[in-house]
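The complex appears here without one of its protein chains, the remainder shown in place.
Then we have subunit A:
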Amino acid sequence: MSKRSLRDHSATRLSLVALTVVIVLLFLLLPLAQVLQQAFAKGPAVFWHSLQGEDPLAAIRLTLLVAAISVPLNLVFGLAASWAITKFDFPGKSLLVSLIDLPFSVSPVISGLIYVLLFGAHGFLGPWLIEHNLKIIFAVPGIVLATVFVTFPFVARELIPLMEEQGREEEEAALVLGASGWRTFWSVTLPNVKWALLYGVLLCNARAMGEFGAVSVVSGHVRGLTNTMPLHVEILYNEYDFVGAFAVASVLALLALVTLGIKSAVEWWHRDELAATRRH
């Protein structure tokens, strides 16, 4: 009887595993393969050639620049917000918690529009910006701002539940043992959340490089100047340059794979510590 239930168990497990594999193949790997196939449809030479132009390179550079600015900013913002929310009490805390989710609850297009309304030529701060010869909308600062806004919740959303669960006792223990607030942050708080922080940063980075809606509204689509990779892919696609569109798309996909690779490498490197400190 116990043998039978064991067999039933393994049958369930087998079908669940099979289902997962099918879903992964169908919805994740197949489209990725399709992107690569389209990119190389006319051979590697055409693929390479379509990445060589000024515009695709500018788009790749801009996307990397935007991610390089917004990810560190959101790492610091997210960490600071989670720290404040979970380790201290202050008035307006619950309001702050719901505000953090705002970028997820409004459409990215609306997020972009907010910036246009704020910084655009006819916007609230528009005249002042023009007077001082500052350009935000249809320029790189606007793209960075929109990306920072849209990707803000990723780090905080990873950290807050974890830090809430961990409580404040370890910080209090450190304090009683004579550690300064700064020291406590670096030696106790940060190491306790470093894995969640890594995941948050990876998600944030993926979205920062892939964001389309909000960036599209504030970018103005100036080729070679304000086109990020997703925007450039769309333009090429609309111009029926499929090889060009999928070539840039495959670079975007490659960047995502590289991030995943980095994550796995870091985990593998710290596998002993991970195994020992993970709760049983």
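One rule holds for everything that comes next: contacts are C-beta pairs under 8 Å (C-beta built on N, C-alpha and C of every residue); 3 or more make two chains touch, one makes a residue touch a chain; residues count from 1.
In this section, contacts and distances are computed from a predicted model.
Of the names listed as "FAD-linked oxidase", "Pyruvate dehydrogenase E1 component subunit beta", "DMSO/TMAO reductase YedYZ, molybdopterin-dependent catalytic subunit" or "Sulfate transport system ATP-binding protein", the one that matches the UniProt record for the absent chain is "Sulfate transport system ATP-binding protein". Contact with the omitted chain, checked across A:A45, A:L95 or A:A276, is made by A:A276. Only one of the listed residues, A:I100, A:I136, A:V155 or A:A174, touches the absent chain: A:A174.
In the full complex, subunit A makes contact with the omitted chain through residues 169-170, 172-180, 183, 187-188, 191-192, 273, 276-280.
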